[in-house]
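Apart from one protein chain that is not included, each protein chain of the complex appears where it belongs.
Labels run A and B following the written order; every chain starts at residue 1.
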Amino acid sequence: MNGAAGLAAKLRRIRALVRKESFQIVRDPSSMIIGVLMPVMLILLFGFALSLDVTSVPVAVVLEDPSPAATDLAAGFRLSPYFNAHYTTSMETARAMMLDLKVDGIIRIRPDFARQLALGDAEVQIVVHGSDANRARLIEAYAQGAIAQWSARRASAGQPVTTGPVAVQSRIWFNEANDSHWFLVPGLIVMVMTLIGAFLTTMVMAREWERGTLEALFVTPVRVDEILWSKTLPYFALGMVGLSLCFLAAKFLFFVPFRGSLWVLTGASMLYLLVALGIGLFISSAVKSQLAASQLTLVATYLPALMLSGFIFDLRSTPLAVQAIADVFPARYFVSLLQTVFLAGDIWPVVLPEAGILLGMVVALVAANRFVTRKTLA
Amino acid sequence: MSPPGVRVPAVAADGLRRTFRRDTGEIVVALDGVTLRAEAGSLTALVGPDGAGKTTFLRLVAGLMAPDAGTMTVLGIDVAREPQRIQDRIGYMPQRFGLYEDLTVQENLDLYADLHGVSAADKRRQYPRLMEMTALGPFTGRLSGNLSGGMKQKLGLACALVREPELLLLDEPTAGVDPLSRQELWQIILHLVAEQRTTVMVSTAYLDEAERCGRAVVLHQGKILTQGAPDEIARLADGKVFLADPPAGQTARGLQAHLLGAQAIVDAVPEGGRVRFIRDGAADARVDALAQVAVAPAQPRFEDGFMTLLRRAGDSRPASVVTLDKPPERQGDGVVVEVRDLVRMFGNFAAVDHVSFEVRRGELFGLLGPNGAGKTTTFRMLCGLLPVTGGTLRVAGVDLRRARASARQRIGYLAQRFSLYGDLSVVENLEFFASAYGLRGGRKRARIDWALRQFELGDLARLPSRHLPGGYKQRLAMAAALLHEPALLFLDEPTSGADPLARREFWQRINALTEQGVTAIVTTHFMEEAEYCDRVAILDAGRILAQGTPAEVRAHARRQEGREATMEDAFIAIVEEARAHGHPEAGAA
Partner (left out) sequence: MSQPLVDSLWRILALVQKELLAVLKDRKSRFSLMVPPILQILIFGYAATYDLNYVPYAVLDQDRGAASRELLAQFDGTGIFQRVANLDNASEIGKTIDDQTALVVIQIGQDFSRNLALGRPADVQLIADGRNSNTAAIASGYVATIVDAFNAQWPANHGQTGPPVATAMRAWFNPELETRWHMIPSIIGTIVMMMTMNLSAMSVARERENGTFDQLLVTPFRPAEIMIGKAVPAMFLGLTQSTMILLVAQLWFRIPFQGSVLTLYAGLALFLIAAVGVGLFVSSIAATMQQAMIYIFVVIMPFALLSGLTTPIDNMPLAFQYLTLINPLRYAIIIAQRVYLEGAGIGLLIPDLWPMAIIAAVTLSAATWMFRHKVA
């Protein structure tokens, strides 16, 4: 067989297998659940349900000083979009509300507030429910902000300056509105790609081993690389559909800005998808039962993508050992790429190294899969 | 490569050895020093009990495995070195057919045609031929998962044949397939060999199929016992095979059980109301069991030669006869199971279509029919596992689906597949089922001891049951179903997938139980096993086509040339007649 005819035959076989795979995706309910239903569900959850932003926090404002200055300060909390203030004059009432989880914080203005203010030594007490520390810290910052605004209003009205000498003017780049969807929604793409790339391919490949269909397939002119191609291409396409869905949702449903270029996003996603596919195929060749293979895939891809990718929790603050574990999984590189491409733009010093690592993983996985997948039965 | 002009054998195996490691760490020898050759254009059968190494051998031919030692040369090519070159040229149908169930018949065919590089012109030429051969023409648009067992198997064969392979390997192609489909499949195979000079190698558990082949290879525990023309192998039993007429007052299976227990008898099976038996070497030795019996010599068949060989190889005679501690009382012959106009629909499809029969106390009743005939569905309704769509049924006077749980105390159920807990050991399984049936304390211990003893499971008591050899799994399942001494046994395809030895062992046990007063209902798709039953009903496409004693049912078929009509002839005659009267095959509906 000469080279050209061989290649033509090869392409024909790949086309036949890809067709078969596509029919199966459409007809098998589990493929549809993982490949279509779950991504849509994730988009809805991430876009609508999950938010780390703090708005309308219920707080109790305890006004123990009836002076105009104190009342004015207390009123400031009603103006803040971050708070939903309940007014009371008794600390006891506030304490009870906090214990019942009716409020998450208490702003206490003491009886001698006006007098102390005149002396230049007034104090406002902020008490927060510390069980959710992240939220508590944000509440504290917003309360300080509300007090600072009140000071500014007083200053512009000709009263003496009442805050400290140094003021921080902070700007959060890439996310001026400080909207948590802006970083949660790109993270969504990681989840969807992981599901389709790794979880779905693991299941379909292990299914062929389990049902014995590979045995018949092996005794044909089909080559191993052709089987691998046929397991890659349709799911790659499905993954790209998932990417487009997420991208459209991000842009037109959740209004996340997109500052990079589309082709960098596509390229990075393709790389990650290939890594995920590679891991999926590798696991299912090594562990040939559907159940064991998919459980392993969940542990090896999905959980790290959720917890160890830096997509919700910042990796910089974890111990070195945990960082080392996170480094092994591809998700963190992809998260970094996505956050950069979406919010910051094509920042080459970030894009190139992360993409390089993903590319390295692709190469390693292709080699590993060629080695592990053989046309032999155990 | 051999020089042109010299005929190379299609398959040449030399000193093949192949071992496997179980997860328990022990090494199992699947093939041990196997040497054989199959000439081009020949039809070779691989026969042997479960675990003899048939599947392993075919996989080695197909290049799916490499041998530990020895060489395998196929079409002149060393398989271990160049498996792909073999796989480019042969057709292979694995035991599970290798079909994609969510693809249609046409899509499956197209897939394999494209993989084999069949050109569009060849497809146009091949497809009509394959469709005609397999009669799948009207079903090209159907998902192959929705085909009947026989049609799946024919599609599997068609997929292996799309490219007209030089060598065709078939691994137990007829397991669990009805007699009609079996017949059709063999016509296709014989046609291929005769017309297209295709070399075919087929493994089978049906010994009568081996008779159709040019050569048979008998494998046993990984070694070749013998190989040669089937009639040569049959001749091993020359002069030792006889037919006995049971004396008045004794049934054929009664005499058969008696004979199997006797000295100097190699094998005995009921056949057409008589008993076919093989005597041991010394043909003149006195056999007490035959004292009162009229005996006539018979022409040996392949099966007789095969059994003689296995006995010689030292496979112990199935001696196990179960004795119950407390046989159920045999009072009268009241109706134990009564089924009237039973209907079960799945959507628009009637899986069971107005079935009626009754079973009396102490009777062994057989439900016969191909896969998909509705046997298992009927069973599941009888056991209360599935609600009925119409009709009535009574088991020991109650409908088990509505009766109190304690009513189930009276029945034992042996499911089609081994369905005990594979992770648990033999004894743990028995303990669990004993407790499930309310046995406690001394009684429980006594019953478990009984089961271990009766079924010779004592040595394996601590082994996780999934590691049991096939025949022992079946024994354990039966032991678990008998712990609570049920008066009524439901046995769903207990012999499906079992080899000839295991099947004899099983029937011997059932025989012994019914002798002691247990009522049993058995389903099977081995037609000749009907001979073991008191009465049988033949099911096809959800309907009962005939019922009565084996002799009555057999009377439906005309005498075949030179021999008595068998149950299989009767089945084919009955089904063909029914279909001619306008009851289409279930799969064709």
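Observations, loosely collected:
We take it that a contact is a pair of C-beta atoms (placed from the backbone, for glycine too) under 8 Å apart; a residue touches a chain by one contact, two chains touch by 3 or more.
Small disclaimer: the values here were computed from a predicted structure and weren't measured.
One chain of the complex is left out; on chain B, the residues touching it are 380, 383-387, 400, 405-406, 408-409, 411, 413, 415-424, 428, 431-433, 435-438, 440, 490. Contact between chain A and the unshown chain involves residues 30, 33-34, 37-38, 41-42, 45-46, 48-55, 57, 98-99, 104, 117, 120-138, 140-141, 143-144, 147, 151, 160-176, 178-180, 182-183, 203, 207, 290-291, 294-295, 298-299, 303, 307-308, 310, 312-319, 321-322, 325-326, 336, 339-340, 343-345, 347, 349-350.
The rule we apply is simple: only the chains that are shown with their structure count from here on.
Measuring from the averaged C-alpha position of chain A to that of chain B gives a distance of 56 Å. Of all residues in chain A, only 9, 12-13, 15-17, 19-20, 23-24, 27-28, 211-213, 215-223, 375-377 touch chain B in the complex they form.
On the side of chain B, the complex with chain A involves touching residues 59, 62-66, 83-84, 87-88, 90-103, 107, 110-112, 114-117, 143, 156, 159-160, 169.
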